[in-house]
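Following this message is one structure expressed as C-alpha cells.
All protein chains but one are shown at their positions in the complex.
The letters A, B and C name the chains in turn, as written, and every chain counts its residues from 1.
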C-alpha cells in the first residue's frame, strides 16, 4: 500500500489529471478504489463522527449547514465527511470517504457539500489535524465583520491565545458568494489558518481544527462561549483582563475536553 | 377556465362590486365558486402550508399571531391562508382559500384574520411572489422603531442587500391601531415593499415574501438571525463590514434554503 | 370546624380583638361565611386560574415565586389565590379563597404567601380589576432600578402607554426586605399603581392587573417582551419611535389577547 500511496500523494499534490476510466474525479486513481475496498474506515470512527454531528447540532454549533470531518484512521490522505445534510440528521449511511482532491471515493449518488475543499486543503498542510469543523455559529459572525479580535477570557477557551485570524475571501477570490467552493479558495483559507486552532470567515462562519475529534468539538463549543462572554465583558466597559499567553499554554492538555465530550455524547444518545 | 379567469381578474383589479346573491363578499363572483369546486388546491400544497406554519412557530418567527400564505397552485388570483389561529395549532382543516379582494371563498364559519389584505394586495402586484409571511418577530422590532437600517452581514441573509424598507402606517392611515386592516392600508404597504424581499412595519412587525414557500420561510429565519447579529456587531463598536452588493447577488440561488427546509420540516414532524 | 376557624383567624389577625365571633377580619361580614358555604367559586374559574398559573410559568413570567389571583365570580370582595407554591406546581387543590383583609377563608393548614395583601388592597380600590399578577420577571428589573421608564414600542404592549410607574418601597416603609408584607405597604403600592395597568417594584418585581384573566396574563407577557425590545432598541442608538398615545388607545380592545391565550393554554395542557 505504501507505494501506491506515495504515488497517489504525488499526483494529488501536483494536481495531476487521471486518465483511467475508473477515475471519477480529477486526481483520484483507480488504485484508490482498491484501497477503499480493502480498508474501510474503523467502524468506531464512523460512529464517533455521527455522534460529533449530533453533538455539534445539540450544542448549537451546527445548524442546517456546516459539517465536521475526521481524518481516515487507516489512510492518512483520506477523510470522512457526511453528504450534504444537516448535522442533526446524519447517520452512518451518510458518511462518505473523500480523497485529498476533495472528491468522494464512492458517492453512490449521494451529494457532496461544495465546501468539502476546506477539509481536503487543511488536512493536506496540517498533518497534526485529525478533525475539522466548518460552522456558521452566530456568535462568531460579529468578530468576523468588525476589527475586534477574539481573545481568550475563559479558561476552557485558552486555545484562542494562539490567535484566531479572519479570512477575507475577497483577498483570494474577489467577489464571490462567500463560499469556499474550490481548492484555490480553500488553499488560501488554509494559509490564513496557518498553524492556528481556528479561523473566522468574514460574513460567513468559521473553521475549527483539532488533533482529535474531541479537541475540535470542544474548541467549537468554547469558541462560541468565549465570543459571547467577550461581547458581554466589553459591554460592561473598561479594560478586560484576558488570559495570559503563559496561562493559556499551561491550560493546554490532550484530554482537556474529555469530560465534556462524555456529557455531550450522552445528551444526544440517551435522551 | 382561461376566459372566466380573465374576466375575474378584470373585475378584481377594477375592484368591481358584485351583485349576485351568491357573492359572499365584495368582489367575489359566483363563478368563482365553480372554479373552487372544480379545482381544489393541490393536496401537497396544503400539507406544505401546514408544515410552514409549524416550522415558523418552531423557529420562533411566528408566535400566537401572524400568518403565512401561499398562492393557489391552480388559480393564480387566489391564495391559501389559515383561519385566525396561532401557527403552531394550524392543521389542514384550518386552511381557507381567499380571493384577491382578501375575502374567504368558503369560510364555513371559520374566522379570518383582519390582516389578510396584506396578502391579497401583495399577490396582486407581485406576480413573482408565491408565499407571504406576516410576522411580529421580536428581533425585527428595534429596526422598525429606530433609524438603523437592516443590512446584511451574514451570507444566508444576503437578500437584505436588496433593501428592507420600513412601513410607517401613519403615512398612509394616520392614527390607527397599527394593524393593516383594510385593502387601502395593505396597498400602501405593498407600495413600500415594492420589489424588495421584505418590509418592516414600525412598532408592529414585518412582511417577508418569496418566489417559493421555502424562499419565504428561509428569508424569515435569516432576517431574524441577521437582526440579532447586526445588533451584536454594532455593540462591539467600530465599523461593520456588510456584504458587498455583488457578493449578495452571487449568493442568490433558487435552492439556497432547501437543506434548511429539510431539517426544519423534520423537526416539526418527526419530533 | 367553624368555631376553631374563628379562633384561629382571631389569633392570626395580629392579635386583633374581634368584636363578633363570626367576623374573621376587618371589613368581612359574617354573612360572607354563609355566602361562601352556599356559593363556592365557579369550578371553571378555578380551572382557569390553575391554567393561568401554568401559562405564566411556561411563558417565563412566574418562576418559583410570585402569584396570580382572580376575583371571586360570585362574591365581589373575595378573591382566589394559590397557597404559597411555585406556579408551575399549582393544582385546583392549592387554590384558596381570600377576603379583602388578605386572609384565607379556609386555609385548612395550607400556608399563604406573605404578599397576598398586594391582591386584597388592589381589588379593594380597583373595581375594574378582575385579575392580578405579582411577578419577579427578570426583564422588568432593570427598568425598576434605573430612571429609564418603560415605554411602548410594540403594538401588543400598547397598554404601557397608560404609564407604568415605579413603586419605591422605602417611600412607604423605609428599610424593608423589599416585600410587600402587610396591608399598609400594599395600600401604598395600590396608590402608586393608581388606575394604571402595571407598576414596577424597585429591586423586586412588578404587579400587573387586568379586567379579565386573559387581559392580565397577556399584559404580563407583552410587558416582558416590550422591556426586552426597548433595551435592544436603545442599544442600537439614536431616537426610538414609541407608539403614539392615540395609536395605543385605538389598539385597546376587550379580546386583544384571546388568540394568544388559546395557544398558551394548549401548550400547558396538551404538551
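Methods note: a residue touches a chain if its C-beta (ideal position, glycine included) is under 8 Å from a C-beta of that chain, and two chains touch if they have at least 3 such contacts.
This structure is a prediction, so every number in the text was calculated from the model and none was measured.
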Report task. Taking the whole complex into account, name the chains on display that the unshown chain touches. Result -> A, C
Query raised in the report: Of the residues A:74, A:147 or A:259, which one touches the chain left out of the display?
Result: A:259
Query raised in the report: Which positions on subunit A touch the chain that was left off?
Result: 153-156, 158, 225, 228-229, 232-233, 235-244, 246-247, 250-251, 253, 259-260, 262-264, 266
Query raised in the report: For subunit C, which residues lie in contact with the unshown chain of the complex?
Result: 63-65, 84-86, 88-89, 136, 138-139, 141-143, 145-148, 170, 175-179, 202-205, 231, 234-235
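The working rule: only the chains that are shown with their structure count from here on.
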Query raised in the report: Steps needed, at minimum, to get from subunit A to subunit C via touching chains?
Result: 2
Query - Chain copies touching (subunit A, subunit B) - same or different residues, decided at half shared - result: different
Report summary line: Top of the farthest list for subunit C, CA-centroid basis, is A
Query raised in the report: From the C-alpha centre of subunit A to that of subunit C, how far is it in Å?
Result: 53
**Report entry** Whole-Å gap between the CA centroids of subunit A and subunit B
**Finding:** 37
Query raised in the report: Residues of subunit A that touch two or more other chains: which are they?
Result: none
